[in-house]
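One chain of protein is taken out of this complex; the other chains stay put.
Chains here go by letter, A and B, matching the order in which they are written, and residues are numbered from 1 within each.
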Amino acid sequence: MSEGIKKFLYVNRKAPHGTIYALEALEVVLIGAAFEQDVSLAFLDDGVFQLVKGWDTKELGSKNFAPTYMALGDYDVSKIYVEKESLEERGLSEDDLMELTYEDEDDDWAEKSSIHIVSREEMARLMAANDVILSF
Amino acid sequence: MAMLHIVNKSPYEKGALESCLNHALEGDTVILIEDGVYACVKGGRAANALASVKGIRFAALSADLKARGIGEDKMTEGVDVVDYGGFVDLVTSCDKTESWL
Partner (left out) sequence: MKLGIVVNEGPYTHEASDTAYNFVVAALEKGHEIFRVFFYHDGVNNATRLTVPPQDDRNIQQKWTDLQAKHDLDLVVCIAAAQRRGILDENEMKRQGKDAYNIAPGFRISGLGQLIEAGIQCDRLVTFGD
């Protein structure tokens, strides 16, 4: 661990819209990005519903914050881990998810996907490998 | 690098305990608080699930057990009862905490 840099993991386990947790979790991520820590996002259980594309909140009358997920790459938040088992249990696959990308400064700013589909076991190890876990 | 997992949901209503157990690693500790303590009731499906897990230490918060009428006679085996001070000790003796909200 570098001096003064901690590994932060934001764990998202709740669906969007039904409660405010997903939206307010994103607000923490955006503010946290300014602190130059090592940041990863985990989506598991109902949290995987947050990344499903095709949101239309017009009839509901709430804020559509899907674009905020798309903007994460601009905030240097580029490590997004989605649990495979959670997707499959809910009848979803990677094709159902928003395309979240970032520009890799170490590779001539090539556009790359931020999303890593990981197994449940890999997710468990990811949690163990971080210093601070913020749960939503 | 042991983790303290904090579970506050009844296992009969939410999947938090199940998900926690799916992600806890050997050497970790799980503390059951608030409605999470219902997992300790002897003979329950959740208590049986706890018994089948190896390599994980379980604790439950005494204030929440007492409030819910879960006395020693109703407790499943293998779960340590701790007070708030014991909860603090678990937090400081593990390397980090994860709340399964």
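Heads up, the rule we're going with is that a contact is a pair of C-beta atoms (placed from the backbone, for glycine too) under 8 Å apart; a residue touches a chain by one contact, two chains touch by 3 or more.
Nothing here was measured: the structure is a model prediction, and the numbers come from that model.
*Asks:* Among B:55, B:69 or B:85, which one is in touch with the chain left out?
*Replies:* Once the missing chain is taken into account, the touching residue is B:85.
*Asks:* One chain is left out of this view; which of B:2, B:25, B:49 or B:63 touches it in the full complex?
*Replies:* Once the missing chain is taken into account, the touching residue is B:63.
*Asks:* One chain isn't shown here. Among A:20, A:60 or A:129, which residue touches it?
*Replies:* Here the residue in touch with the unshown chain is A:20.
*Asks:* When the complex is taken as a whole, what residues of chain A touch the one chain not shown?
*Replies:* So the residues of chain A touching the unseen chain are 4, 6, 8, 20-21, 24, 27-28, 31-32, 34-35, 37, 132-135.
*Asks:* Even though one chain is hidden, which residues of chain B still touch it in the full complex?
*Replies:* Where chain B meets the chain not shown: residues 6, 8, 33-35, 61, 63-64, 83-85, 87-89, 91-92, 96-97, 99, 101.
Everything that follows uses one rule, which is that only the chains that are shown with their structure count from here on.
*Asks:* Measuring from the mean C-alpha position of chain A to the mean C-alpha position of chain B, what distance in angstrom results?
*Replies:* 27
*Asks:* Please give the residue numbers of chain A that touch chain B in the complex, ascending.
*Replies:* 11, 13-14, 21, 44-45, 120, 123-125, 127-133, 135-136
*Asks:* Chain A touches which residues of chain B in the complex?
*Replies:* 1, 3, 15-16, 19, 22-25, 96-101
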